[in-house]
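With one protein chain withheld, the remaining protein chains of the complex are depicted in position.
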Amino acid sequence: MVFGQLSEIINASELALLAINNTNELNKILFELYPILEEMKFTIAVNKKIIHENTPLNHKDIVALLPPFSGG
Amino acid sequence: MVFGQLSEIINASELALLAINNTNELNKILFELYPILEEMKFTIAVNKKIIHENTPLNHKDIVALLPPFSGG
Amino acid sequence: MTEKKKHKVFIQGAITPTFIADSIAKHSGKTTIGAHDIFLGQVRNDMIDHKTVAAIEYSAYEEMAENLFHEIREAIFVKYDIVCMHIYHSLGLVKTGEICLFVFVSAKHRKNAFDACHDIVEQIKAMTPIWGKEIFEDETHTWKINN
Partner (left out) sequence: MTEKKKHKVFIQGAITPTFIADSIAKHSGKTTIGAHDIFLGQVRNDMIDHKTVAAIEYSAYEEMAENLFHEIREAIFVKYDIVCMHIYHSLGLVKTGEICLFVFVSAKHRKNAFDACHDIVEQIKAMTPIWGKEIFEDETHTWKINN
């Protein structure tokens, strides 16, 4: 799932990527597909929890790319 | 002028006392008239300003006895 | 930005939610505002010596209180970067569950709104000549003490 300004760059709110083993691998693929992401701040949530280090991914995990929050 | 619980003790909201030269004298007279006042906390305002030391009084000054505030 | 004219603070009886809503609605035209902080004082059913408070009857040294509200207001505008502020306080009878104090501060950014509102409430409680007579259900009373 992709939110905020990131959904404009990726031009979708969902992205199907197969056979990714962990979040480091995900980042690498995303930076290849969308080089501009390297210049952007975002965090990754796996199953609705923000992760702070490389995290293994399973087939059913829900991964979300979150740009900086600006609620309120 | 007398406010709050003090108006119950003095049983009036205004008090006419003649020829008082200063606030120390006023206190002395009040304590003679209403000895229970000595046990009560109150401040004195002269012309709507709280005074912190002995203050001369003139004929036209408005003196108020203020028990502890409890607004809000 | 300071506003020099004196504002009416005292309201007879309780402050109603409708009055508060109207005050909020009036600020929709002030589009430099990003944050409002509103403090409401509500009369509690405190138990004192086995008796329950049913209402508070407020009285004030009105002219002196109005001068002080004006001074508080002037000082707050100097101390904090706020767009506007309003203070309303009840006089007369306010029943438990009803609102007796309404402080409303609006600012561009939230920190100024929070800090100014808190400061104003503390100053009202400590400095203004207002008294609350706590009326019990049996119609006896005691005098409220602020902490």
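Worth a mention:
Note that the chains take the letters A, B and C in the order they are written out, and that residue 1 is the start of every chain.
Everything that follows uses one rule, which is that contacts are C-beta pairs under 8 Å (C-beta built on N, C-alpha and C of every residue); 3 or more make two chains touch, one makes a residue touch a chain.
Keep in mind the model is a prediction, meaning the values are calculated, not measured.
For the chain that is not shown, the touched chains among those present are A, C, taking the whole complex. Contact between chain A and the unshown chain involves residues 1, 3-5, 45, 48, 64, 66-72.
Residue-level contact of chain C with the missing chain is found at 17-18, 20-22, 24-25, 27-45, 96-99, 106, 108-110, 113-114, 117-118, 121, 147.
Keep in mind that, in the parts below, only the chains that are shown with their structure count from here on.
Chain A and chain B have Cα centroids lying 72 Å from one another. The centroid of the Cα atoms in chain A and the matching centroid in chain C are 48 Å apart. Contact with two or more other chains is made by no residue of chain A. For chain C, residues touching at least two other chains: there are none.
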